[in-house]
Every structure is written in structure tokens, then in C-alpha cells.
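Missing here is one protein chain; the remaining ones are kept as they sit in the complex.
Per-chain residue numbering starts at 1, and chain names A, B and C are given in the order in which the chains are listed.
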């Protein structure tokens, strides 16, 4: 399973800043389910509440109505991939330096953390967590002497390498930054006189906020009182937005990188159909991931669209495990095929990715048991062969099935009659600005060279 | 909103009877989310656990692994419609009478409860709850003197009028009954040497149990040790199965009343398309209720199928309310349209029902705001004009929009360009045995005349 | 350990009836920690909330401020001794009969339950619980035809045998009853224009209510509107109040049966000192049970009083168990001796009872390990040789150490230098009306003969 990394939300100048942040994070919940946090500026000091769990589990009316006072807020939701799930790693992260309190919410992954950390420690920095964001904020603090906060943030951005969409809150200043490559998305909007920032525009829709624009790669927006200023991190970095946001991460009703996610996914399905449409009775998705590309595939191929795998809407996160002999239970509990639709049929399944292939294999086996005559598989994403160092947790290279196996080996492993992955060219035809995307997970061509010597490097093979 | 009433599950002769009941109820969760309960027979006495909430909230490992010992179990999930949500109303319901403990799990609604209650009280019965099932069990107990349990159950069944699918557990005997009209479904299956009963076959699929058959209307199945016996309640009642199970209630991957629910719903969409397919750009459902009829509609009409309303998968039951000025928030939080798909488009929405029309109206208004050029609405269910007394909570007659308004009035209220409800004839063409269904909510032609004088009667207008 | 059975509280005509009941139950918490419940009459119907746990765990502000509306309330706290701890057994218990709702809160144990239950079942009664109080309320209901509620209660009281202090709430009538022997206490008070009832007067102190009087044995008080009427159950039963309320149960700051509990306990200690004061360095209690008799003992004997066993005030009910090798942990965690006070000392311990002797033995062993030269034990209660059938759970006869062993055997078992139990005569000298007490647990002379054939009888040896 591919894990979402984080979502961020910010708001400036709204009497119910914490409450709107709550709803904003709620709309971004698909980007992280491990922890959530909100920090507000009450005019005197920062106030914070963070906790493990989903947004509605972490916050209650007392937090929103009483404790998180103030007109400015930033929020964060997180899915952690490394180490234990600890409350200490929940964000936004706050530090105190010379009387100034700084809160930071970070979506993305830095690649020169170890190097920077070593350097900072030589100068006396001491760390409390293992998260990237702590390095960021130490860099900011070290650059504060004699400089404004925005200068310090800018200086820190020039030091770090990697992916980041950031929200920084200090006193009555709210700063939003996207890294020079623009790996992670960040959008600016307005609602009722307030400015809002969010990872995806679906957060704006829930608040009935107006979408203004995406931040540019390398752009820093600073809001203070009624003043909104935009700065540019000088750099020659080419734009390298994460195409996986479009394939898989973002909610289909969001605009991301200026692309309409729903339309992109449909186009991927259409391209896929053009590349390889089998002769079958119908097309169906594995709900809900493949729905939109399957719809496009069906339209382009002229094959009937069916929805013959039924999702159990009540599957929650806590669930008592069955005893040993209930084979493949956790796969079965989530979706169940409609038997009468499967028996004797030739079926084409459209899905948005194959990572390890094990879940798909179990599902296909079930279809075979129910009498499916042929099962073909079409994937709206090229083979994932390389790990991502910019914020997506695909599992390590050793576990990526496409990194180690040919298409026909995967066909045999999954037990299907035919398999086709969309080509990189087909994928790029589905988006508006094909030159602006990072394709490293397919090609191994990393926009930022590996920092070397670190843990990540062991995997990239550099 | 239409509320599901209940689901029941039973198992005989399995070492992990409670655990399998847990999974069975889990698969039936869509039929009731208010409370859940399991009762087991440990060879000496009944053991029980009931609680408010979803199945995984009510039970923990200790309940399943330690407390609910025994090879026989019955379980129940409930959505209550009358009175407060009280733990005392959760089922299975247990009574003690002359040293015999009897547990009952009941899906359905009786219509002569008040009359029977009055009669029983004259004879000295005292009640603790306001639920129908308590009347049932008093009747059974009163008939026990000198008779076997199955004779007593049979006698009770001859007294009560209304809808019931029942599971009764006493000592090592498990009894399953369907009322003579067969309003509610009940299926029999087998797994690993055990017999299982469930409201819907999707519970069998999760357990990898084999579906044997549906119980007949008026059939009582008694299991004791290795003996399985079938009895018939003598009655001339015609079969009147609840067609709403097929339209709306049952999970699409279930078999109910011998019908394949998915196929039925697709056929309803196809019939609907034959009756009235508008000239539009595409067809889409309101997820997830209308999906299957929309798929059928799209196939029959040749119109493109889209999935342009996006469901938020993290909407839970507890949620902090927004402040006053976030208009229509609770509608918006559940599904959000894809703007680019709506703007300038002529859209046909297919859904499975209109009860009050207020939610649909809000959604349509949103589509208009986003620039939809035309919005047409097709419903795979005829107009609901009469309340149900057999276990469905449609809201009272005064609230049923079709009971009080013409199609063109509803069109105007909802704000759509055209509205078409499937005809009763079209609906009946979608099912295999059209003569076996109760259509009272459409026609007012109740299979069981109202008992008179009761609370329900005030609504039916008799 | 001796278990407290129950406490009851009632209030009539107070705008915050539920809230005051909450505080009343809170003050009676020592009488039962398993479950708590409050029922109010809101002018139309009964409202109830019951739950497992301590009073502050069961109720929250919403219950007291919103849900439990009404000017009349009864409440109950419970320690169950038989069967599982089930929410269904929590009181007050409510039944519905011919449109009348009746709530009952019962402290005590009936002895002819099985007989009555059989009789009622012959007449068609069906039971849901195994608690005595359900029999009571069936009897009341059966007597309601053509009679007032107070007549029906009176008739029920004439049928049942055993111990009961009752509060009954139906419509706007509150009825309080004490059984003819007066086994359990019940006091009447007033606060701010309202009448209040409570098991012990310490509940009145917390509410700053005025204590009016104890109910007489066999008295029924009925409050309706502004009318307070007293009735007498005609019976020749002699008064037989439970002396264990004075020895152990009641809080020392309560008045019970017209006796001042603190003074009684001090007098028991004084009598005990007169009967047998050893030559030791000091007297000390096992906190907190023996404190008051130890104080009296020290004063009478002239020996120094010490408090050299220290109680851990944070021992709660949930506690992770240590690993195997932490011997006697659960005894040690509660009280810890002051080493310097023990070493080389001759000590007299005064306590209020010995049931099984095992905890005392462990504590004495610890004192020996710490170097105590002599350990003498004085008990302000005669040897408990017979089980109680009227509401105290001493453990069964087989477990009562004094039922099966001589004083010198017990001395040896516990490991003490001398043991003396107060004589029955000494005990009776400590109370004001010695003729009014039940001494059955010491003498086996039961005021109500055993009903025969029941479960209890197996133990009494009749």
C-alpha cells in the first residue's frame, strides 16, 4: 500500500481560525490518518493541540471553541512512515528561541537532513525528534540573528534540499513556502476576508472558500496584517512536481498543480484503453482507487462499465482479527465481488497502481474461484521501479514488484491473462504540462542527487 | 433518510460461535448502526453482551475470546426509530421463565403489539421495554406450559401479526422463523460443519460459508444437535416480500428473496432508461446509493457514465458542527462535485429514492451554482406515498414528499429540469417473481390490515 | 472481604432532583461501587440513567443538567455478590404495566424469592434478571388491579420475606419502605422545601439537609404533592437491625438506627480493652477499618495510640499486576508499615473483623519480618460463624474462618501471640438498644427461618 505523507492547512485573519482549520484538515484527511494538530496565535503566544488519530478524534469542542484562540492558525495531518508512531512526532512543531515562538507544518521529505543535522550539532544544536522539520526550524533560528523571519526562512530554504510545502507561524506572521522543484502542492484561497492555504483545493470547497492560485515552485508568500507579499527563492531548479499526486494521492475533486485531478485520471484511463484494450465482457475498477481511470477506459474502449466489487463502508481501523483459518480475511472484508457478475465472464480490471501485488493477487484468485473466465489487468501508472525520497512511502526497492520482475513474471504472480501498464508517454499525454513532473519512481532519474552516505542511499543504490 | 431496521445472524455448532457472529454482524452493519448484541449458549446458561454503537465498538477480544463461550450463538444489530436510543432496547433480548432462559433476535415490526400487550397485561404480564420483541417472548413463555419450545413459538407466531424474521436460542436449540408473508429475508447456510442464518448472504461470503437457501415465508427451522427440522406455520397469507430490500436496503453483493441484488438494481436502471432517458452529456449517481441503477441506466441509454460527485471516505458519525454561517455544511461534507465536470453540462442523475427531497435539493442547488446547464433526475423507485408498518422508517406520511405533491411540484421544489420515477410496472419487470412483493408504500394496499386504534393507525388514515 | 450491598437515595420536590441524588449517592459510595443509577419523574414519564462504575464515572453534566429532568428522583448504588456484574442488574429497576411506569431501588436481600418466583411464573410472569427486586415489582404490579399503588406495595410487602429498604417512584408519588424487622437503615430528612431519603445520614450532611428521623421498621412513607403519609405494615415481627452496619458498613459520621456510629465503634474498642488489654508498647489499627475502635481501645487501656501502618491514597481499582515473584504485592500496595515503629516492639492491633484471615496473616507476617517482638490482635466483632441471608456477603460458610476453627487455631493460622474477639455481651453494651439487633451471623439464630430448598439453604444447613 502506498502511504500518503501529510497535508497542511493555514488561515490568516478569521475569528474562527481554529474551527476552519479543523474543517480544512478534515477535508485533507485522505493525506494522513496518524496524527493531527493545530497551532493558533492568540495575539500573545502560540496555542497548540496535537494528538494521535483522525481529525474528529483529536479535537473536541473545547479545543476549537476555547483553547485554540486567535485569528491565525496552521494545521497538519500526518502519516508517519519511519519509526514509531509517536505523539512527539506530530506536527505542527513548535520551538522557542530568544523569546520568539515559531510553529512549522511541513509536508514532504528532505534529502540532506543527516548532513545538515551533523553540521548543526557541531554548532551546538540538540534535537528532540527524528523528523526533518526539526532541522528546518533550527536552520531558521540560526539565521534569525540580525535578520527578519522571512530572511531567515529564505536562508534556511537555500540550505535544505528536498521536498517541502511549509506553513510557518510566528507572532502575527504567516509564511507559506513551496520548494524550488515544487514537489508538493500548496494552494492559496480566500474566504470571508481571510487568506487560506491548503495542500489541495478540496479543503477550500468544504469551507466555500475561493481558490486563487497555486503557489509557484520556489515561492514564499508572507502575510502580515493586511499585507500579502510574494518572494522567490533564487535557484535554477527545474519544476518537478510529483505526478503521483495526480495518479493516486489527491482527492479527485481537487485541483493540484493546476490540473483537474478527476479529468487527469479519466484521461489516463482513456490513454490506457488506446494502448491496450482487451476483448472482454466488461471493465471494472477495484473500488475506490481505480474508479476514475476505469470510467475513462470504459468510455474510450466502448466496453460496458460495471461496479461489481462491493466495498464495505463500515470497515474501520480497529477490527478484531479472525482466527487462523479465515484465509485472506482482511482482503475479503474490504471488498466483495458480486458472484453472478463474475461467473463465466471475461473481465478487465483497471486500477491505479501495483506496488507489491499481493492484495491484487488475492482478489484475482477470488475472482477465479467464482468462475471468471478471463481476468485482464490494466494499470494507469507505469511500473514503479525506484523508491521515492521526496515524501512517498512505496515500500523499499526490494518490495517493489516492478523493480525486480518483468511484466510476464508479474502476470504469472498475480494470476492474470494479460497485464498492461500505461506507458510513460501515455501518462504524460494525460497531463497539461508534461515537462514539469518528477518521474523518478519510474525512471530512477532523481531531480536531486542523493546526499550520499545516508540511510536512504542504501536503497537508491548510488 | 430511510433507515434500516435490523439485521440478524445465528450459528449452530461452531467452536468459535461468538467470533463468527461478530463477523456476520459486521457484514450486516449497513442494516443497523445503533446497537449490537450477541448471545451464546455455553452448555449451562446463556451468555450475552450488548452495547450501543458499531459492531467493532461494542465487542472486544475479551468478549469474543473469553466471555461469550459456547457453540451456538445468535446476534442482532439495530437501528431504532422510536423513542430514545437505549441500551435496554438493544437485542438479543433475554427472558427467564421457570428456569428456562430464552434469547430472541427480531428483525421487523409487528402491527398488533398494543392489542397483544393489553391482553397480556390483563393476564399479569409486566414489560420492561417498549419493543415488539418483548411481546413476542411473553407469548412464547405463556405457551410453554405443557408444550415444547417449538410448539410455543408456533403458537406465538399464530397470534402476532406483522413482519418478523426471528432467531430464538434456548438451551441447545436454535430456532429460525420467517413470518407468513415473508416481509423480511432470512437465509440458511453452512460453514465447517456448522449451520448459519443471516439476513443477507453477504454475511456468508465474509465467513466463506456456503449459501443453502432462503427460508420460505411462514417457515420455522429448528436445529438441535445434528437434527434440522422444518415446520410450516399454517396460514393462507400470500407472500409479500419487501421490495425495498432490493431497491435500497440490501447490500448489492447479497442474494435476497432469491434475487441477485446487483442485477436487480442494474435492471431497474435499464427499465428506467427505457421509460425516460433525457438528452444529456452524461449520467451520474449520487454516491453510493444510486451507483448500480446508474450503471444500468448508462448501459441501456448509451449515455456516458461519470462518477463526478466525490464521497469523503472519512466522514464519521461524530463531527463538530460548524458555526451558523456554514450553510448546508452537512450535505457538503459528505459529497463534493468535480467542478470541471459540472460547468456547462447537461446532467442526468440516477438515484434510488426520494423521501423528503431536502438533501437532493441542496445538492442540485450546488450543481446549479457550479454552472450545470441542465439537471435531470431519474429515480429507480416509484413515488413513496404511504408509510410502512413492517419495519422501514420512511418518516411519517406528512413528510413523504410524494404523498403530498405531484411530480411537477417536486421538480420545482428540487429545482430540476425533469423528473421521472420508475413505474411500478417497470420496477416489477426488474425482479424475477413480481407477484411476491409488498408494494404498500407505493399503493397503500397493506397486506395486513391495520390493527386499529394504535399509534401507527393515526398515520395510515384507516 | 466483606462486601457492602447497596445504598439508596430519594428526593421529592427539588428543582435539581437528579443533581442532589448524584451528591447523595456520592456520599453513600462506600455502600457499593459496582453500578449506579438515577431515575427521575419529569411530569410525563420516567427518565433513567444507569451505568457500571463509581458515581462520578456513571454520570456526566449532560445527564444531570439535561436528561434527568424532573423534581422527583430516586437513586441506587450497588455491589453485586451473585452472578456477573451486568448493567442489566443495575438499579433503579423500571417496569411498565398497563401504562404505568414503576421504578424501584432496593437495598437488602429477600429470602423467599425462589418460592415467589415459581408462584409468579405459574401465573405467567416472565423475568429478565435474577435480582430480588424484579420479584418485588411483579408482586406490586399483580396487586395493582383495582388498588392504589400504596395498597399494592403494602400487599407485596406482606408477601415477601427478608430484608429491604425500598424507594418506589411512579407518576408523582414517592414511596419509602423499611421491612418489618428493619434489617436495613433508611432515614428521612429535609432540605430547601424538599423531602429526602437516604440509607445513611452522611448523605444529608453533604447536602446540608436536616435529619428528621429514621423510618420505623415496617413503616411505609408516601409522599405525593405536599402530602406526607405514614403507614404501618401490620406484622408481629420483632425489630432485628443489622448490627454489622454499626460494626463495619456505615460511615462513622452517620447516624444509623438512631445510633451514632463513631461513638458505637469507640465504645466497642473500650469494651474490648476492658475484656482483654495485652501488655504491649502501643495499639494501632489496620487503616482505615479499625481506626475508631483502636482509638477507644487506646483510651480505655491507657496504651499509646500509633498509626504506624501507612495507607497508599492512590490505590485505585485498576492496576497492572506485578510479575509472579512479587509475593503478597496486592496486600503490600495498600498499606505499608513504618519500619522503625515495628522493630523490637510489642504491638496490639485492633481491627473490626476477621473473615477469612488471609490478608491479616500476610500483614502480620510482614510485621514479624520487620522485627516485631509480639503481635496481639483484638477484634471489635464477635466471631462470624454463620452466613447472612439479609444482604451481607461474608463469603460462604466454608470460608468463614471462625465457623470452622477455634480461637487458638486462628491464632496459629494468623501467627499472633494472642487473639481476642469482643464478646456478644460486650458488643451489645456498646449500643443503645441491644434488644433490637440481628445477631444471626454470630449465633445462627435467624430471625426469618430459611425458606427451604433454595440455594441459600444449602449453606445455612437447615
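By definition in this document, a contact is a pair of C-beta atoms (placed from the backbone, for glycine too) under 8 Å apart; a residue touches a chain by one contact, two chains touch by 3 or more.
The shown structure was predicted, so the numbers you read here are calculated from the model rather than taken from an experiment.
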Touching the missing chain are A, C
Option touching the unshown chain, where A:38, A:94, A:167 or A:250 are the choices
A:94
Of the listed residues C:295, C:388 or C:402, which contacts the missing chain in the full complex?
C:295
For the chain that's not shown, point to the residue among C:235, C:340, C:404 or C:432 touching it.
C:340
Touching the absent chain when the full complex is considered, from C:306, C:352 or C:393
C:306
Of the residues C:114, C:155, C:206 or C:237, I need the one that contacts the missing chain.
C:206
Could I get the residues of chain A that touch the absent chain, sorted low to high?
87, 94-98, 118, 121, 123-130, 137-138, 141-142
At which residues does chain C meet the chain that is not included here?
16, 19, 22-23, 26-27, 29-30, 33, 54-56, 59-61, 64, 202, 205-208, 251-253, 260, 262-263, 288, 291-292, 295, 298-299, 304-308, 310-314, 316, 318-320, 322-323, 326-327, 329, 332-333, 336-341
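The working rule: only the chains that are shown with their structure count from here on.
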Pieces of the assembly after leaving out chain B, positions unchanged
A | C
Per CA centroids, the chain at the heart of the structure shown is B
Averaged over CA atoms, how far is the centre of chain A from the centre of chain C? Could you give it in whole Å?
61
Averaged over CA atoms, how far is the centre of chain B from the centre of chain C? Could you give it in whole Å?
48
What is the distance, in whole Å, between the centres of chain A and chain B, each centre taken as the mean of its C-alpha atoms?
38
Touching two or more other chains - residue numbers and ranges from chain A:
none
